[in-house]
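One protein chain omitted, others in place.
Right after this comes chain A.
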Amino acid sequence: MTTLHYLVLAPFIMALLVPFIYKGFRHIHTGWFVLALPLILFIYLLSYLPIGGNTLNPEVMVVPWVPTLGINFAIYLDGLSLLFALLITGIGTLVVLYSIFYIANKKDEPLNNFYVYLMMFMGAMLGVVLSDNLMVIYVFWELTSLASALLIAYWFHKEKSRYGAQKSMLITVTGGFAMLAGFCLLYIITGSFSIQEIIAYFGQIDLTSEVLVIPAMLLILLGAFTKSAQFPFHIWLPDAMEAPTPVSAYLHSATMVKAGIYLVARFTPVFGGLPEWFWIITSFGLLTLIWGSISAVRQTDLKGILAFSTISQLGLIMALFGLGSASFIDNIAEVAIIAAIFHLINHATFKGSLFMVVGIVDHETGTRDIRKLGGLMSIMPITFTISIIGIASMAGLPPFNGFLSKEMFFTGVLDVASLNIFNIQTWGFLFPIVAWIASVFTFVYCMIMFFRTFTGKYQPEKLEKEAHEAPIGLLISPIVLASLVVIFGLFPNLLSYSMIEPALHAVLPYTVGLDNYINIYHWHGLNTELFMTIGVVLFGSLVFINLKRWQESTFFLHERDPLNRLYDGGLDGLVAGSQRVTNVQLTGLLRDYFVYMMVFMLILLGWTFFRYDAMQFNFTNVSEISPYLWIITLVLMATTISIPFIQHRVTSIIAVGVIGFLIALLFVVFRAPDLALTQLLVETVMVVLFLLCFYHLPELRKEKFKPKFRFTNLVISIGMGAIVTLLGFSAHAARHSLNFSPISQYFVENSKPLAGGYNMVNVILVDFRGLDTLLEVLVLGVAALGIVALIKLKMKEGQDV
């Protein structure tokens, strides 16, 4: 166990301690205790940054977990993991600080739940980005889904919270299962769960020669797309906004939804260069980008706007990773990967601060509806300043970091669209067009957010509370993030060598060794990208000014995503369908259940016979049959066959008794005196019991059987008889052909010397297996008690056992 292993486990340990802290220090907000942990982890992780001559040497550190299956708790810290780990702990620190002021320490507020889930999420997320072993990643991955669902349902008394939690859980866990299947396929191909070994293996082989590569890729992408809310799986993210705002800022914009992007980046060295990888990720990413930005325009809830904006930005980053995967063919596409990594950081900063600002607005005015808000500029000046920075960065305006990454995004799109591989020349001209249209709508919703909230008329009568500036505690975290937006915007090269370059080495391994490679700056001259940005601003403003006309179209009246109907209908259909299946199957009739079991046994045994060619026949070695045995056996068979035809109760009981006595006789012939004795005794008692129960009950006696001949029953019973007969024949034949020696020789030899008995059966029962016999007596005792209770128990009307 290295320090990094403990780093992953630390939040879980903290989660265990939280309930005790909450109980022990009730008057202090639990968040203050929790705050220390992410801060320490963040500072520790900073020491890994390759600055000041410090170099990052990634290596796999293994702690065996299930070594026989190749599952190990292996930690691998490279540039990509470090970037994500810093995001998780850094934003985590700010979010915990923010939550202390956002969620008040009141009596009915289950703060302990909140921090337990939050710590669980932090640990799981660190586990996802730091693990090298696919199975461990999968476990942590599902833990993040679980923690996310629990946090969305934090205010579980609200119907919508529960709905959102269930939705996110169902969609992300379904994707997780698909991903697990993909991981297993990778294991089949490579024989390893270690990502680094898989990358090394795939570097040596021709990808197109493996049949399973494409299915594995598709399944893993399904996991990534559901987690990162890519179209059409994005519908869970807007409903996840029912979570407390710190959670939305942390999980649903900065970290968890980027797990899918992490996965794609992580697997780029594996699948990068495949045309399928390029096209699927690029097209889904661009589709999500444009769908999200258009949907955001028609939202009236501030958090709804941010949710769809997050969806669209995730699509943007995803598309960049897709475009950038072409670098394995032509390294001009590298700019897309650099833009993706850069935008990942920028998005976390500006979107995090915007979520926190929206939380402040909600907290101080009591609403997030833009139709009720307005004129907050002079009332909340600090909040206003933070949001103008965040919104400008999101809209892609200089001098903020969003401008830089958006320019790089345009560069990447234009560069890749001009490539001459993967048939890009056919459809590639669409890339810049989609990117540009989506950017226009991004600009529009940024304008809506800004002008509807902070300018216009202040309408105090529509608000639940008297609006005022937020307390300083709530403002610290968004101020930190907004200043990062400005700093990264003014000095982008602070990031390029310390964080972007190591991450680039992880995504594109062939760039390792090329240092001081990236240089990000504002002014590139009057090029296409700049004109695209100017176009975005002009058209965006034009659309915003004419927004009134747009809003009257039917498109704007439907705030909810139309895809939700598919999900809701599907879920209802699934529930109704499974109920129908259950009702068909579970009839409440004992007979039907017997039929299921018998048919299953028939199929299973029959298939096994067929599959393993187990059928054998051997009619030799048969001991002779004396005439009286013929008689006994034939009488036995005849009586047995006659039972279903007997109409009278007592007769059938007697017939069964006859069978029992005949079997006792057979036991005598077959050299089993003890069995014969027991059978005789039991059979006598049994017949008496049967008669007691049914003969001595007058109201029963006259009732006759009405056996209804049923063909299926006959077929099943004859089938069962046949299969048991075949089984008997085969076992009998196998006994002779395989020449087993019975294991009972031990008892024959040791009955006398060890137990001092001459009757071997008795010795086995009372000595060698004495404990079994004791428990058998116990079974009989329990049965006897049950019988007494059944006879004696008298219950009043309506009373139940």
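Basically, a contact is a pair of C-beta atoms (placed from the backbone, for glycine too) under 8 Å apart; a residue touches a chain by one contact, two chains touch by 3 or more; residues count from 1.
Operating definition for what follows: contacts and distances are computed from a predicted model.
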item	value
Omitted chain, identified by the protein name its UniProt record gives, among "Glucose-6-phosphate isomerase", "Na(+)/H(+) antiporter subunit C", "Amino acid ABC transporter membrane protein 1, PAAT family" or "Spermidine/putrescine import ATP-binding protein PotA"	"Na(+)/H(+) antiporter subunit C"
Among A:V129, A:I152 or A:I764, residue touching the chain not depicted	A:I764
Positions on chain A contacted by the hidden chain, ascending	583, 587-591, 594-595, 598, 619, 622-625, 629, 633, 636-637, 640-641, 643-644, 649, 652-653, 656, 659-660, 663, 666-667, 669-675, 678-679, 682, 685-686, 689-690, 693-694, 697, 700, 703, 705, 707-708, 710, 713-714, 716-718, 720-722, 724-725, 728-729, 731-732, 735, 742-744, 747-748, 751-752, 757-761, 764-765, 769, 772-773, 776, 779-780, 783-784, 786-787, 790-791
